[in-house]
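Only a single protein chain was left out; the remaining protein chains are all shown in position.
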């Protein structure tokens, strides 16, 4: 768990061994605030982006309420989830979720970990979530449920080391998201916007499914094929909701910056 | 699918062959933002108005998050859903919903297409929505459900060409709204305010019916006759909620304009 | 239905035959906005106060969205629900609810008529609402349900004349509130704060009861005696939430005034 000398070597004098474009750090802060605005995060939850130039590194904020994030809160970590440079700021206990998934999923370049309240019920019952509408089409692929107790017995529920992160990554497999019993879920994507949109629509789908389930009569969800076809359209069009979400959090960001 | 020379002929040099009053374009932007404020739109969804002087044309914004719309985002389309003038801005993939309904329904002068979350459950089960209260009286007329799979098999769920738009228009028939399986709904009206009010109250009615259905005991909804009588009063009084909705979105609009 | 000469006589030149304190008109506007903020009103709904000096008159705003009310929107009406003075502004179609209840209930000095969404389900099923907690204690008295169809057959659901208002007033009897099938409810009180608080907590109680009903197991609501004892405390303490509600709507009111 200790940071290797190699990991630390590049960090002398800077917060990051490999300079990150300021716009990417800003996007991470914006995305953190978007997830807070859209019920994906409360005071807890976090997201990350794989380093664009160094696939063995990833970026996330220090341990903090994501709704308060700014670009200069971003920290660089290696895939063992150790800081890539000298770092005195506190780190998220569950950063191992990110490192271990990046190891097993070269296609993944962004990860969101959430405790969204409406998703929790689906982590507690034997009942696979289904895709309620085309905007949440990726759900039709089938989302696995990770029960930390299966491999680790009674714990504090946290994915707080590499072994637990790896177990979660194995449960996720090649899927776009994985529910976590009594805890929340992770959503992944080929870029930040994809991962954020999937996190948001996992929550939206859960809210719709809770309502649909309360009606009498059987539900006809999206089929696997419908889900696959619709998901491709969604990923191509993710810029549209992103512009809306971004415009709404930028106001708060300016207010908070004025205060700081 | 290609635009005809006739369609394009008038467009040389301008964004629209037939000038639209600035107030109408502004109303389209306001209505888009109202629908976003009232849970009818999230980052997706769109609405249109038939051209007041040319019934073979309609107006809607370019492809964008409706909550961010301004008057100069409005585009003119013909009833095949092709732009009436040279247009480089992206258009909504599902603009065919609008063109095809305008073809079949001369009485319709405005259309809203929504993915409102509370309505989705009613698109997935065999259970007709019922009118819960007088403000949603038009629901008592009976809203059909369009399943795109019936005619087109497994698709990406989108009404993304004229054939699919026509199938939806046929399912809508002479009704004020039509649910769309795993997707959302369309609401139509004799003018913009009517269509917007119907979209908003389709969502409100869905929310109430989900709750009413959870209670024990049978529901006594509005009868068809009660619905017809009450709807006439609602349409006459639509100006009242409109003033409220408009006053609330104008603040955001001014803030966004200041930013732009 | 025509206004009598006597009713009109005092109105020459002024909007009201009997001057109303500006603070009372302001309180009516504030209360209208409070009900909008607290889910009791959307674009529709209205409230009134009996004239403090003339018990045969009452005050309410002209027909408008209550969230936009200002003091100078207040109109004076007689107990037949005709304007007490020359009045060119539109009046609420359902003002007869107020006039007829004031006739039958000398103890009532304020009335709220609402379409609160969470209350509608309880107007549609044969299942009396129960008091879920002490703040909604008055519900334990038992709230009758008025079905306009019982006496008037299939209508537009509106209480739009004196006969319908009187039927509603008879159904209300001596109770603090009366549900209205497929429509909403009325709440009454000895003063404006009492009526507003009862309207708000009718909605809160409905929301809680919908949730409680969804749990397995029988509910133990407040008994009639507990309700009576707790209601007395609530009425005495109504100033506390009122100060909060008022402080929150005053901001909007100033913003709207600045715009006007």
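Order as written gives the chain letters A, B and C; numbering starts at 1 within each chain.
Note that contacts are C-beta pairs under 8 Å (C-beta built on N, C-alpha and C of every residue); 3 or more make two chains touch, one makes a residue touch a chain.
Just so we're clear, the structure is a prediction, and the values are computed from it rather than from any experiment.
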> Among the options A:63, A:191 or A:223, which residue touches the chain absent from this view?
Replying inline: A:63
> What is the set of subunit A residues that contact the non-displayed chain in the whole complex?
Replying inline: 42-44, 63-65, 67-68, 93, 115, 117-118, 120-127, 147, 149, 154-158, 181-184, 210, 213-214, 255-256, 259
>> Need a quick check: the contact residues on subunit C for the chain that isn't drawn.
In response: 131-135, 137, 204, 207-208, 211-212, 214-223, 225-226, 229-230, 232-233, 237, 240-245, 247, 250-251
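The definition used in the following text is that only the chains that are shown with their structure count from here on.
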> Which word fits how the chains touch one another: line, ring, star, complete or other?
Replying inline: line
>> Counting only Cα atoms for the centres, state how far subunit A is from subunit B in Å.
In response: 33
>> Two-or-more-chain contact residues of subunit A, please, as numbers and ranges.
In response: none
